[in-house]
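Here's a structure for you.
Let's look at chain A:
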Amino acid sequence: MQFIFRILCIFSMVNLMLLTGCSSGEKETGTSRHQGQPVVLRLKWLVNVSAAGEIWALKTGIFEASGLKVEIKEGGLEHNAIKDIELGRAQFGVASADQVIRAVERGADIVVLAQIFQKNPLKWIYDGSKLHIQRPEDLKGLSVGITYGGNDEAIFRALAAAYGISKEDVRFYAVRQDYTPFWNGDAQLWPVYSNVEGIVLAKKMKEHGRMPMFFDAEDFGIHLVANSLVTSRKIYESRPELVQAFTQAVLKGWEQALDAKNGQLVADAVHEFDGSVGVKLIQEQLAATRALVLSDIVPIGTIDKAAWRDSEELLFRQGLIARHVELSGVLK
Partner candidate 1 sequence: MYLRCEDLSYAYSSDSPPVFRGVNLLLNGPGFYALFGLSGVGKSTLARLLTNRYGGRDAGMDGAMSGKIQTDLQTILYAHDSERLPGWVSIERHLYGVVPSKNHGLLKQLIREYGMKDVVQQRFSSLSMGQKNRVNLIRYLLQDWDMLITDEVLANVDEPTRYTILSSIKTLFPNRIVLYISHNAIEVVRFSKGIFVLPQTFRVSAGLIQIQGLDQLPDAIPDEQTVQTRLYGLLKAAGTGAEAA
Partner candidate 2 sequence: MNGLLGRLFQFSAIYGCFVGLLWLAKYGMGFSDYLIPSPAEFLHVIREDGPDYVIYSLNTLGVAVYGHIIAILLASLIAVIGSLKSTMGVVTRVAAYNLQAYPIVAVSPIIFIFLGDGLASRLLIASLICYFPLLLSLLGIFSQPVEDVEHFFVETGRINHRLRLAIRLFENLDKLLTVLTGTATLAMVGTIVAEFLAATAGIGHAIKIALYQDNLARILLALMLIGICSSFYLAVIEMLGRIFSRVLQKG
């Protein structure tokens, strides 16, 4: 009897340990193996090629060489980098301009360290064999997918306002997780991150004899800055060496990740973290990401202050912020 009791106790303890181990929180993307200053980086979204620089820096020891022990965590609707920074759960995060500006408007004390994406990857994909969209006015009469409350809604409404497209001119289609409405033609334009699911969708369209094309609002002067590196003002001011080391490591990671000669290795590294996408596809995504992150004019990570001002103006005009936000102290 005592033996059975002991077995039951051991079984319960093992179970408890397994359960606590499994339920300790959300998925960790990766951690440096060696010692260094512990740092948590919260991504904006799930791990994919949009975090290639950070993954590469982690994988190749750039963080370690900078004296950092970095843990990368996935982001999402419920895992907001700025909130995590304020709560002290992360020291750095990746956030888009709309998130930063909204947070600053409501008193979050954060600073932007670098702008990873020089161009917003958010575009609308459509079948070029059926539609000919040269300018925003061509959108009239079409059904356009938008994510209510999302970036794409703000961008599209700003575009519509700028080009005199009224609510009656387009039919909005609520975007959800699957592409069925786009495939069956209910929505003729569908918002995608052109460097991630845009590549996948374009490939499938080609397989089905369609001609994938992207409509980019940025080409028509609508700017909403995407992924940028952020931290709290407190960390920025109290630990400048950490901030500098981390920022440089991330940018170095991105520089190397987008170097064509590293393409295969970077794709392997990203694939290691996100096994759901094949290496070949990641390489194609990486090529598309290169055009969004690198610029011929400015160095990698440069904060495009004019684009940030445009973003702030866009949010204000869309009523997504109640008052203008002073960004000069926020953008470093």
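Candidate entries met the following condition: all candidates are chains of the complex that A comes from, given by their letters.
Points to keep in mind about this one:
By our rule, a residue touches a chain if its C-beta (ideal position, glycine included) is under 8 Å from a C-beta of that chain, and two chains touch if they have at least 3 such contacts; residues count from 1.
Here the structure is a predicted model, which means the values were calculated and not measured.
Here chain A is shown alone, and of the candidates 1 or 2 it touches 2 within this complex. Residue ranges on chain A touching candidate 2, taken from their complex, read 77-78, 80, 82-83, 86-87, 99, 102-109, 147-150, 174, 176-178, 180-181, 186, 320.
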